[in-house]
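Here the complex is missing a single protein chain, while all its other protein chains stay put.
The letters A, B and C name the chains in turn, as written, and every chain counts its residues from 1.
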Amino acid sequence: MDNMTMQMMEMHSKDMAITGMDMGMMQECIEACAAGEQAATMCADSMMDDSMMMCRSMCANAADVMNTMMRMMMRPAGMQGETMMGMLSATMMMATACADECMRHAEMSEECRMCAEVCRQCAMSCQKMMDSMSMA
Amino acid sequence: MDNMTMQMMEMHSKDMAITGMDMGMMQECIEACAAGEQAATMCADSMMDDSMMMCRSMCANAADVMNTMMRMMMRPAGMQGETMMGMLSATMMMATACADECMRHAEMSEECRMCAEVCRQCAMSCQKMMDSMSMA
Amino acid sequence: MDNMTMQMMEMHSKDMAITGMDMGMMQECIEACAAGEQAATMCADSMMDDSMMMCRSMCANAADVMNTMMRMMMRPAGMQGETMMGMLSATMMMATACADECMRHAEMSEECRMCAEVCRQCAMSCQKMMDSMSMA
Partner (left out) sequence: MDNMTMQMMEMHSKDMAITGMDMGMMQECIEACAAGEQAATMCADSMMDDSMMMCRSMCANAADVMNTMMRMMMRPAGMQGETMMGMLSATMMMATACADECMRHAEMSEECRMCAEVCRQCAMSCQKMMDSMSMA
């Protein structure tokens, strides 16, 4: 996330409908989702044969889920604990499943290996946010 | 969902990576998500003043979540029990929260009343799919 | 588009920032874009081998473009002649290119044949809207 986006996020957080969100952690998670959407979109586009049909389909799903998660974090005005937790959990599952499937092709495809790594990062970032929210 | 989409869905379901999905129920849920995305997109665009800031933000979130859910159901090749359940649950929560918030403005805004109804329908449809999947 | 969405669209059109839009034509175009997004999403998911790599990638693009076009028509508050024309033209090109590519596989894949038909419909609907807007 570039610098200006970060500044806007801090500014806009004053409208946040819930309290106790760790802004630094959220910015990290926004970045992880954005990187994940990009990696999974490219990875889905690069799959070549039959054996990768499931992987490609999961990457397409992961890209959409991570984009939606990112957007939800960028809309503080309607942010709610329960819906955030639900979507963080869904994103964490989707990113993990996508990473696992991509790893099965990591030796054939460098793109899959890299996508797996980025998705794994995103899953961890979502998990960290969930942990901090349930503590708050 | 028009007729041709339904035919494509039936045809494509042969590639489905999991078994035990009720196709009729899934088509209904696809339709409910599509209608929900449209209603929430329009509703978010129609909010006028301060008091509706949270409602608008939640409608924007709901539209993105329901679109992502719809797309996941249209990609049978990578369909997985766990990720489907996670996303159905997130959609159900988001649609319910959006419907609840919209209902608070139902007397001021006919658009909110209608959006609430469409979101409620979508939440029920997701719940029905989750129930049938956990039985399978 | 189901009935309620149509009613909301009529209601919300009072906020429309430009004049001279044919509401019936726009509802038809919204429906065509929604059907196109669904068909192209499924079609992209069903491609199996190497020879369909380009087709799958174009279907994924077409699905995103048609969804964005649909959403723009559902946001009357910010509707503008120039940006509408630009996006209608981009959607028309994308849907036509996708239909052309899908038709090349129509004999191998019934899904491609159907997707081509739905995309062609969408392209025509965008063209009709552009014609009526340039007359207004």
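Just so we're on the same page, contacts are C-beta pairs under 8 Å (C-beta built on N, C-alpha and C of every residue); 3 or more make two chains touch, one makes a residue touch a chain.
Quantities reported herein were computed from a predicted structural model and do not represent experimental measurements.
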Shown chains touched by the chain that is not drawn here: A, B, C
Check each of C:M4, C:M25 or C:M53 against the chain that is not shown and name the one that touches it. C:M53
Contact residue for the chain not shown (choose from A:D49, A:E82, A:E110 or A:D131): A:E110
If you put the missing chain back, which residues of chain B would it touch? 44-45, 48-50, 53, 57, 60
I need the residue numbers on chain C that touch the omitted chain, in ascending order. 15, 17, 53-61, 64-65, 67-68, 71-72, 75-80, 82-83, 86-87, 89-90, 93-94, 97, 101
Contacts of chain A with the absent chain, listed as residue ranges: 1-2, 4-5, 7-9, 11-12, 15, 30-31, 34-35, 38-39, 41-43, 45-46, 63, 67, 70-71, 74-78, 110-111, 114-115, 117-118
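One rule holds for everything that comes next: only the chains that are shown with their structure count from here on.
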Across the interface between the identical copies chain A and chain C, with over half of residue numbers shared counting as same and under half as different, the residues used are same
What is the distance in Å between the mean C-alpha positions of chain A and chain B? 20
Could you say which residues in chain C touch two or more other chains, in rising order? 45
